[in-house]
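With one protein chain held back, the other chains of the complex are shown just where they sit.
Here is chain A:
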């Protein structure tokens, strides 16, 4: 199979995840709870972002044995994170046949200059982006899915909102440009010209775009969908809450019917405690600033 064909198939898998919720899980038991609640995929990791933030120190790819345990527990796609630029961690994840690799700012970056050349892999990659330039740079490196960076582990949705609005307004701007202005736009965005042309002609990214970071309630998830996300990652928000199974199922339904306020109000009733969360201003480490 050609590399181009493989890349198409990898973008296609992301299309199948649309309208769905991808949940962070740390054990096979949590993975089963997530699958039963209606997750369209799970992200296997040793510690959820809130705990990574609390523990501090260097955060790395998860133990392959732990990831395998989760692969065996569920039938839906399983994703896992590697450090930005750590192409060997990515090779290991490909070797254990992970369905999607998240080259993630939530882990400690392994390279402060270069991201992974994702064209060298058969397995698909999702990458975070806080503006159109980052999104298109990751796509030119071979990412077949994009997500906002948000601010992981905070339960504060403000950054995910900011990134989604920024990307959308930059897309609208590129669409509105004259064709002879696209060369300059490529220069300003620091991205390849052909990707700018794609955005200009199609009014969207060439890959699926999910929201991630700080989503903690059904209303948060629906907010991101109404802002144009094609699906939602929920990290700490579920298993740091009072009733993970119920909250997870409610978020899944809120994503499907994201404009039905009456239904989302019902779903939000009696969910128990949401994760406590920390405000963006109260934290010292902004993970979203990793990897531009």
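As a working rule, contacts are C-beta pairs under 8 Å (C-beta built on N, C-alpha and C of every residue); 3 or more make two chains touch, one makes a residue touch a chain; residues count from 1.
Criterion: contacts and distances are computed from a predicted model.
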| item | value |
| --- | --- |
| Absent chain [UniProt protein name; select from "NAD(P)H-dependent oxidoreductase subunit E", "Pyridoxal 5'-phosphate synthase subunit PdxT", "HPr family phosphocarrier protein" or "Na(+)-translocating NADH-quinone reductase subunit D"] | "Pyridoxal 5'-phosphate synthase subunit PdxT" |
| Absent-chain contact - pick from A:19, A:192 or A:228 | A:19 |
| Touching the absent chain when the full complex is considered, from A:122, A:187 or A:292 | A:122 |
| Hidden-chain contact residue, picked from the options A:91, A:168 or A:257 | A:257 |
| Residues in chain A touching the chain absent from view | 1, 5, 8-10, 12-13, 15-20, 35-36, 38-41, 71, 75-77, 94, 97-100, 122-124, 249, 252-253, 255-257, 260, 263 |
